[in-house]
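Some chains have been omitted; the remaining ones sit where they do in the full complex.
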Amino acid sequence: MARVDVHSAKGSFRTPIVLASGPAGFGCDLARALDFRRIGALTTKTITHEPREGNPQPRIVDAPCGALNSIGLENPGVARFRSEVMPKIRALPTARIVSIAGRSADEVGKVAGALEGEPGVDWLELNLSCPNVRGETVADRPDAVSEYVRAVRAASSRPLLAKLSAGGGLVALADAALRAGADGLTLVNAVRGLRIDVETGKALLARATGGLCGPAILPIALAAVYEARRAFPEAFLVGTGGVVTARDAVEMLCAGANLVGVGFGVMADPAAVFGLAEGLERWLDARGVADVAEVVGAAHRGGWRVP
Amino acid sequence: MKDLSQQGTQTAHGGPSFLVREGEIVETRQGGGYARLRVVLAPPFAAPMPMPEPGQFFMVRLPWGPALPRALSPIAAGDGWIELFIKADGLLRGEMAAAPPGTRLALRGPYGTPFVRKANLERRYVLVGGGAGVAPILHFAAARPDLVASLALGFRTPGVRALLPGADVAVEEEDGTTAFGRLAETWQDGLGVIACGPLPLLAAVSRDARWSPAAYVSLEARLGCGFGACLGCTIPTPSGRKRVCVDGPLFACQEVPWLG
């Protein structure tokens, strides 16, 4: 069997398949029936300092080959996350990436600080790119990205991922995050989108715009990962966006991702997501590739197969 | 697929299953803008499908339908088969209603809290169903006749009667009677109400102080996952935010004071 374990300077993962922040919640519902040993890491729903209710209903609607969501970071706040959620997920046989966000560098620093003593928080992911809250999409200004990352870095010793959006300016933002102390990047968050209820002429989502996820954005996420890998040959990258099959995951790895995040797929077919690592193993075996590392970034060196 | 199927069915106590099973539409009847479909589970998945309890639902997809699965509650169910009752409208249901026999659906579930685990079992109920909302209502009525005082079912047009043999259906177009009217006629002190249907119907039920202290409504929301993880479907309640998919779909009217 091909090896699918992934090793970075800051930590190891049993498989390259990561549950992206959001659709899997805190993993508790899935853990009742699915085997987390097949998942490299669970990324939690994003946690803020205070509890949040998120946006009004409806907050998830259709899109061609995907969906649009505007959940708006509903979460119990970091205190209840520690007291109620961490005890449930600490024992899961996978790594835990805790996603955090805030309205200011100060707030994200506080959230990171509150998690510092917490056992079982293996990585932090700083969500700099949620399309569904006002005043927090800081990821389009490199100076703000630096400031937020530095605040988390100062408050936390955990390995840190900075989560960015696709789009113009990605390399400058990624550079800002890495220089400020991020250990890796998660690319991409959901892409800003809108749908209209034609029968009324109003936006379908209560909050008008939302984030587009699912297969529709696979090519966009691949381009973002490809661009980031080209600019940062050594960076640790989590490629997220539109992956639902093992073949999609291979594309993401070849574009340059070390780990592959899955969000929409968890809503569409959760068992299939837990089968991705096995699908990947079989795919590699069928082609005589001994280690998944051989395909990572292959598109930047003329392919993995030298004919 | 074998391994996935084993993963998906490692559910304790018939709890939620994450396996996507294939079901084949073997018969479709249409009428009055609705369709009733008989779906048999295709092998190798016929055996392990947990039996859906009334009020529970499946997340359903067609290969060429929308990417997000849709919640549908069976109107009847047995060993290896379910019957669905759907509005013949919308991205998925429109395609399902028009699909020829032999068409295969992807089904995941059952999910949701069964009605009997939310409702007070020491009472009998007037069961109110409007439109596609009659599906879980009739499923419940057949499973728990001991809890049923009467049925109040309503539709706009009469064409749907052929799909609901034996059911006494109010048709607004014929004589102005509605599900709500039937409820008002038949309700008596001491009875509870369980209602499923369009939002205005549920609002009217929950607004009426005669029965609302003992009334339950089955809510709709646009679901993402269906199993409680994505928070696509949460609603405010006096005791905090609840998820329609796992904490519901049935809620006591006191839990949703904003509805009335």
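The chains carry the letters A and B, assigned in the order they are written, with residues numbered from 1 in each.
To be clear about the criterion, contacts are C-beta pairs under 8 Å (C-beta built on N, C-alpha and C of every residue); 3 or more make two chains touch, one makes a residue touch a chain.
All of these numbers come straight from a predicted model, not from anything done at the bench.
S.K.: Note that one copy per chain kind is shown in place, then state the copy numbers for the whole complex.
M.R.: Putting it as a formula, the complex in this file is A x2, B x2.
In the analysis below, only the chains that are shown with their structure count from here on.
S.K.: Could you give the separation in Å between the centres of subunit A and subunit B, each centre being the mean of its C-alpha atoms?
M.R.: Result: the chain centres lie 34 Å from each other.
S.K.: Tell me, which parts of subunit B touch subunit A in their complex?
M.R.: 3-5, 7-12, 15-20, 61, 66-69, 91, 106, 108, 221-236, 241, 246
S.K.: In their shared complex, at which residues does subunit A touch subunit B?
M.R.: Within the complex, subunit A contacts subunit B at residues 22-30, 32-35, 45, 53-54, 57-67, 69, 71, 74, 214-215, 264, 266-272, 274-275, 278.
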